[in-house]
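Of the protein chains in this complex, all but one are displayed in their positions.
By written order: A and B. Residues from 1 in each chain.
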Amino acid sequence: METVVFLISAAVILSGALGVIFSKNPVHSALFMVQTLFGVAVLFVLLEATFLAAIQVIVYAGAIVILFVFVITLLGVDRAEDLKVEPISGQRPLAVVLGASIFGIILTVLIVAVGGPTGEQVANTPIGDASDNTKILGEALFSTHVFSVELTALLLTVAVVGAVVLSTRPTKPLISTLDKQQNDNLEDELEEKGEE
Amino acid sequence: MSITTTWYLLLAAILFSIGTTGLLVRRNPLIMFMCIELMLNAVNITFVSIGSHLNDLGGQLAVFFVLVVAAAEVVIGLALVVAIMRRRSRTNADDLKILGG
Partner (left out) sequence: MSTNLLIVAFERPAIDWHAVAPEIVLLSVGVLITLLDILFLEKARPYMAALSGLGILATAIPLLTLGIDGTERVLFDGAYVVDNFSLVLKAIFLLAGYVVILLSTNYIVDGDYWESEYYGLLLASLMGMIMMASSRDLISVFVALELLSIPAYLMVAWRKRDPKSNEAGLKYYLMGVFASAVMLYGMSLLFGVSGTTVLSEIADSIDAGNGSSSVMTLGIVFVVAGFAFKVSAVPFHTWAPDVYEGAPTPVTAFLSVASKAAGFVALLALIFVGFYELSNIWEPLIWILAALSMTVGNLVALRQTNIVRLMAYSGVAQTGFMIAPLAVAGHSLSTGNQALSAIVTYLAIYAAMNLGAFAVIITLARRTGSAEIDSFSGAFHFAPGLTVAMTIFLFSLAGIPPLGGWFAKFEVFRVLATSGETWGYLLAVVAAINSVIALFYYATIARKMWADDPSEKDLNNIEVTPSLVSALAICVLVTLLFGIFPQLVARFTEVSLLAFGV
């Protein structure tokens, strides 16, 4: 049973990943990415990481992919990219060779070290079964890793503040709101003209 | 045939390589971001499967942080793309030529 589930999700994950990099349309890529992310979530369930499986679906497939699709539709970049045109000659084969060689290296190392990536079973903090996985994870996060957790909160705040600053329209300071409105309109017009 | 940790690690290695190749081949920043997400997912699979093999929570904890950080990174990346797209109609990593790198 486990074997079957693993093989199916592996197929789902890999075909999704290939779909992401071979789709011409970014929207299709985003959808293929959802496929991969769901496959990974299934693997997490298989490995009894139930909490992570849940946030994989909620955060990744839910929030992150939606954000991608939003930006794609907002900016209208769903224009197909012509894969046949090679931007820098020789770059693409080189990239494929590089990717293949990275895979080769990792593969060789893993095969040479069969049983190698399996250090001794020290088990500092046992994982627990599916029923109390979330509780154990939460306790570990807020005891030994509490400092990192607090700082990820800062990180998210920084990301939000930065994203707002970067994506708001440039405004001129020290002018009244009404002027600002007009100014924005003017800038929009100028931008449109520029694009033509 | 039973599934050992090595299978998971191999799957992760393949996924990581697909992500790397995509990142180097594609020129659309949005798809490049997605390729980075693929690479991070490969990392997550590795962490969780090893953690499960060792019966150690460290792997799952690491994945939790990777997930949070990935969310923050995507937000920043997309904000950068939006900022650039405001100025030009198309975004392509090779169009970024002003700096001549």
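Worth a mention:
Keep in mind that, in the parts below, contacts are C-beta pairs under 8 Å (C-beta built on N, C-alpha and C of every residue); 3 or more make two chains touch, one makes a residue touch a chain.
Every value quoted in this text rests on a predicted model; they were computed, and no experiment measured them.
For the chain excluded from display, the touched partners among the shown chains of the whole complex are A, B. Only one residue in the set A:Ser23, A:Gln56 or A:Thr152 touches the chain that does not appear here, and it is A:Thr152. Among A:Gly19, A:Gly62 or A:Gly162, only A:Gly162 touches the chain left out of the display. Interface residues of chain B with the unshown chain, by the touch rule above, are 9, 16, 19, 23, 29, 32-33, 36, 39-40, 42-43, 46-47, 50-51, 54, 56, 58-59, 61-62, 65-66, 69, 72-73, 76-77, 80-81, 83-84, 87-88, 93, 96, 98-101.
In the full complex, the hidden chain is touched by chain A at residues 105-106, 109-110, 112-113, 116-124, 131-132, 135, 139, 142-148, 151-152, 154-155, 157-159, 161-162, 165-166, 170, 172-174.
Going forward, only the chains that are shown with their structure count from here on.
Chain centres here are Cα averages; for chain A and chain B they lie 5 Å apart. Listed in rising order, the residues of chain A touching chain B in the complex are 2-3, 6, 10, 13-14, 17-18, 20-21, 23, 26, 29-30, 33, 36-37, 40, 43-44, 47-49, 51-52, 55-56, 59-60, 63-64, 67-68, 71-72, 74-75, 77, 79, 81, 87-88, 92, 94-96, 98-100, 102-103, 106-107, 110, 114, 117-119, 121-127, 133, 136-137, 140-141, 145, 148, 152, 155-156, 158-160, 162-163, 166-167, 169, 191, 195.
Chain B makes touch with chain A in their complex at residues 1-3, 5-11, 13-22, 24-28, 30-31, 33-35, 37-38, 41, 44-45, 48-58, 60-61, 63-65, 67-76, 78-83, 85-92, 94.
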